[in-house]
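What follows is a short report on a single structure.
The complex appears here without one of its protein chains, the remainder shown in place.
Each chain gets a letter, A and B, in the order it is written, and its residues are counted from 1.
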Amino acid sequence: MEVFAQTIVSGLLLGAVLGLIAVGLTLIFGVVDIVNFAHGEFLMVGMYIAFFAWRLWGVDPLFSIPLAALGVGILGVISYLTFVRHAMRGTLLSQIFVTFGLLIFLRGLAQALFSSNFRGVQGSILGDVGLSVGGVSVPGPQLAAAVGSLIATSAIGWFVWRTRMGKALMATSQDREAAAMLGINPHRMFALAWFIGGIATGVAAALIVSYQPVHPNSGIAYGLPAFMIVALGGFGSIGGALAAAFLVGLIENIAGFYLPTEYKELWIFVLFLIVVIARPQGLLGRR
Amino acid sequence: MLRVSDLSVDYSGAVALSEASLEVNDGEVVGVIGNNGAGKTTLLKAISGTVARRGEIEMDNKVISGLPAHEIPAHGIGHVPEGRRLFPYLSVEDNLALGAYSQTQAHSDDFERVYALFPRLKERRRQQAGTLSGGEQQMAAIARALMLRPKLLMLDEPSLGLAPVIVDQIYNTIAQLGKSGFTILLAEQNVAECLEVSSRAYVLQTGSIIRSGPSQELQKSDAIRQAFLGI
Partner (left out) sequence: MAGASEVAGDERTVERGRPWRRQELWPWAAFMVVFGLMPVLYSAPYQHNIAVLICLTALMATGWNLLGGFTGQISLGHALFFGVGAYTVTVGELRIGLNPWLGMLLGAAIAVAVSMIVGLPVFRLRGHYFSIATIAVGEIAFLIFLNWQFVGAAGGLSIPIKEDSLLELQFSGQHKWEYYYLAAGLLLLALVATQLILKSRTGYYLAAIREDQEAAASVGIPVARYKQIALSFSAATVAIAGAFFAQYVLFVDPVSVLELAISIQITIAAVLGGVKSMWGPVIGAAVLLSLTETARLYLGGTGEALNLVAYGLLVMLIAAFEPNGLIGLAQRFRRPRNTRGQR
């Protein structure tokens, strides 16, 4: 029973972080109609930013959240302005490969600049903190990451559903042309989507870097599930992405415990295929 | 107010609008009639900049034909597109609020004004726009464009797909708007209704304006009656 509770807790902790990453991804897709295959690499960039803030200036990752967020947000905008903008007008192939190119580019850059070594933050503020409730242990960094992710996700939700600019963003994702007819500049909205998608990822990066080592390929572990989550939740659906993220977090932990551990990631892909084939618009998708 | 000269549009080679010229004066309700595929939608979209176009469009003596779509509303043109095109997952109220996006600030009395015109919308303001009935959606689409305080309101087939009773309601509203001094450009396949509310009209056929004149005259014309009214 305790063990089961432990897997549930771990699943929820993971789900919260995946949720933030996936919300960024789904927001970009919803507005811009492009899957950012480099999303995991955005995360990796954010992790490097937070890592070096700690390494060079001794700033705890918790305090470099704004820096990582801004850094990855700007990376998103630059990606949009330089290449994505042009590929949007192209074929599906262009739309897919522009961000694949970005993925390769960012990984190569990280490898060239920082080598393939694993680097980790040591002695972060939350390092030794942890809760233990009735036999269920909750490590501090993971808890902080989950709570921080939920706060950030809520902030994004507040922005897109409650502010004028956010509503304009949602309007653009639902009907680009009708939005333009009201004076909403689509290009500005596209850049904004990349900015917010980047911010979400940057926040997540700074949160997880206290317990996850960073290396040029460190984005895959989160990026790959994020694609599945976004498709599971229905491309462009923020609520769907969040729900699917918790589902994936739970399944990975529960399956990892009750079924052979080495296959724990397998079930996510299997679940994804089953759901998407039975319901191509995703769990909560409406397209 | 609006002057369009030699406006042309083609879709990857196929001509959809060919050198159309028209004019809309202050306070007029002007109709554009034509069969399905005649180019009515294309004409309105060319004016609002949502398709690539050639030719010149002037609004209050300013040339706007070079502007991208999102800069057109600031010149006072509100476009109610074919098929309503509400933001289906936003509330009615949010849809209306976005109508005022090009205004520097949303005026709270604008809400009251459009709610007075369409009381139904006030009841439904918290509902997702996609869950409204067809007639309600058409009202919301018109209301959204009105929030922009347009000098010129362009309506694209507001009666499309609606039950006759609802069509009457919508047309009553349009007539009412016209009487209260709004300038309206109305594209319709529903020729009878359109000629009823408009003072002048243009006839579009396969992308060209083939005729124009006072609506009353067009109503009487045998050619028009045969072509559009089935008489």
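Criterion: a contact is a pair of C-beta atoms (placed from the backbone, for glycine too) under 8 Å apart; a residue touches a chain by one contact, two chains touch by 3 or more.
Given the structure is predicted, the values throughout are model-derived calculations rather than measurements.
Among A:L20, A:L75, A:L102 or A:I238, the one in contact with the hidden chain is A:L102. Residue-level contact of chain A with the missing chain is found at 29, 35, 82-87, 90-98, 100-109, 111-112, 220, 224, 227-228, 231, 235, 260, 262-263, 265-266, 269-270, 272-273, 276-277, 280.
Operating definition for what follows: only the chains that are shown with their structure count from here on.
With centres set at the average Cα position, the gap from chain A to chain B is 42 Å. For chain A in complex with chain B, the touching residues are 164, 167-168, 170-171, 174-175, 177-186, 286. The part of chain B that touches chain A in the complex is made up of residues 48-50, 68-74, 79, 81, 85-90, 94, 97-99, 101-102, 144, 148.
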